[in-house]
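Shown here: the complex without one of its protein chains, the others still in place.
After this line comes subunit A, so read on.
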Amino acid sequence: MARYLTRNRLRRIYKWGGFPVSHDRKLKTDEYDSLHISLEDLPRTTVITNGQYILIEGVDDDHPYVAKVTKLIESDKKKKALVQWFARVGEVPPNKLKLLGREPHPQEIFYYEGPTCEDEIDVESILNTVQVHQSLLDDVHSDGDDSDEFLPSVKELRSSSDEEEEPQEEEEEEEEEFCARLDSDDEIVAKKSKRGAAAPRTPRSARKSQASMRTPRKTPVKKATPTTPRTPRHATPSIPSRSLPARQPGSALEEARARLHVSSVPESLPCREQEFQDIYNFVESKVMDGTGGCMYISGVPGTGKTATVHEVIRSLQRASDADDVPAFNFIEINGMKMTDPHQAYVQILQKLTGQKATPDHAAALLEKRFSHAGPKKESTVLLVDELDLLWTRKQNVMYNLFDWPTRRHGRLVVLTIANTMDLPERIMINRVASRLGLTRMSFQPYSFKQLQQIIMSRLNKVKAFEEDALQLVSRKVAALSGDARRCLDICRRATEICEHTSLDPGAPGLVGMSHVMQALDEMFSSAYVTAIRCASVQEQLFLRSVLMEFRRLGLEEATFQQVLVQHQALCRVEGLQPPSVSEALAACQRLGACRLLLLEPSRLGVLQRVRLNVSQDDVLYALKAE
């Protein structure tokens, strides 16, 4: 690791270069052109001027802060500098780094703007100057003057709290490159050894406060370890492990298939950045403030609701590991994964404390926990998936879930997920809906472009699909449901078809239009027409007589007895021996079993009513085509 400094071994002497260039009467400040820093006993001086990049004392020697000087002033006899801060990779919270969409260079720095950092610093915290280069992607390793390059980032990172920030001037938005790299560090280290005997210490307190202003941190809270020793009675069950490890994907298609499986966790969730950010901000602010709140998230299945929330929680957990966010508990319950709405209490309690209790007792314990202040209490983030399943007649489960966050000492953030947008209006009584509040978010079904992007990002440069084929899948799915799961499943099936149909098993080639078409056909085509064509002669005749009887009656319903008369007549016309009633009934039941017909219960015998489950046109089409 590079070491950046020297500062406490040597006393630095700070002097203004020249005379004040201007004087501000109101603020009583003088502005200067340049600042000279010299080290005691050494002739060498460093000159700092406006626009220059500097290193500023950080929390420790290894991680100085980087900033750009915008003004040098003296006020109240104190030398100050106004600076524009830059954040280094290590200082950026991991969740923000994600937004970059690429791997940052370790030495890269980012333009930083946030109200939490004061931009006026004491000049005595300045350590040294540093060179920052702007660089383009392609000249990463081409810099001549012994410096490593920093990759430019396309996105500017903002602090979470300044959402309505105006676009920055172009120059500032651009990427900066920061070139305090290894060789120069070595140099610094070498200097340090020469200056070894110097008297220690610039006062550090000023710096410290500065540091805490920049990135607000709280003292790390020790994570409570839920250590209720488990009795062997509750020994966790598991599926036995296999003797041989599962085979890893071999070919490109297999690789693509593994990546396209819905279960594989993607590196990032494309097309949900805005939703991610909103949820992140919501949860982060609540956790930071130690307050509670509810959020309702809706969207049709397969639009990434649960995945996004999980992603938010992962980032927040990383942030809390890095102490950017206070530690919190995360609990997830799913309405479908319990047998009864009241089991929700049991599950929450068990995940929170490891205790087992009956639903009523669990509710009481949770009530107590959320309404009383406790020492060192962490915030709890509760994710309730498939909220609609928690509906009960009195709605007390929902009521409690939304009421606890409103308690003063609750420190509970509830994120609820359901399929329907108007669930609060539709099924919740007023006092429940009112507690849920109006923080809502709805996930729109993916458009075809987004679906395409999702597949591309999942494939991540594994070349397995033709461009057109991808477009076809995503357009088709977007038109039907916008369900990303469906899209991935179709692609996966298409790779299989491609593998099977290819002549040369070694090199199956790319998945093309024909493969995708076949996969789409398999998944979306209904088999009714084929089923009618494959039915036996008597079954077909029965269907035909159903149609005839419908036409005669002018209704869409007839009794078996009526159809039977037509059937027997039809058999005579066709020159077949008419079936007995039992046989005809059996044929009718078979058609009913595969739901070509809808039947009344079979105990009604010949009196049962018969309806078609397929459109009449389909039946005609299927029967005519022979």
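We take it that a residue touches a chain if its C-beta (ideal position, glycine included) is under 8 Å from a C-beta of that chain, and two chains touch if they have at least 3 such contacts; residues count from 1.
The rule is simple: contacts and distances are computed from a predicted model.
Per its UniProt record, the hidden chain corresponds to "Origin recognition complex subunit 4" from the list "Phosphoribulokinase", "Tetraspanin", "Origin recognition complex subunit 4" or "Protein SLOW WALKER 1".
Check A:338, A:427 or A:620 against the missing chain and you find that the one touching it is A:338. The hidden chain makes contact, of the residues A:52, A:416 or A:538, with A:538. For the chain missing from the display, the contacting residue among A:252, A:322, A:427 or A:586 is A:586, taking the whole complex into account. As for the chain not pictured, it touches subunit A at residues 232-233, 235-249, 254, 257-258, 261-265, 300-302, 336-340, 343, 346-347, 386, 389, 419, 483, 485-486, 489-490, 492-493, 496, 500, 522-524, 526-528, 530-531, 534-539, 561, 564, 568, 576-577, 579-583, 586-587, 590, 593-596, 604-607, 613.
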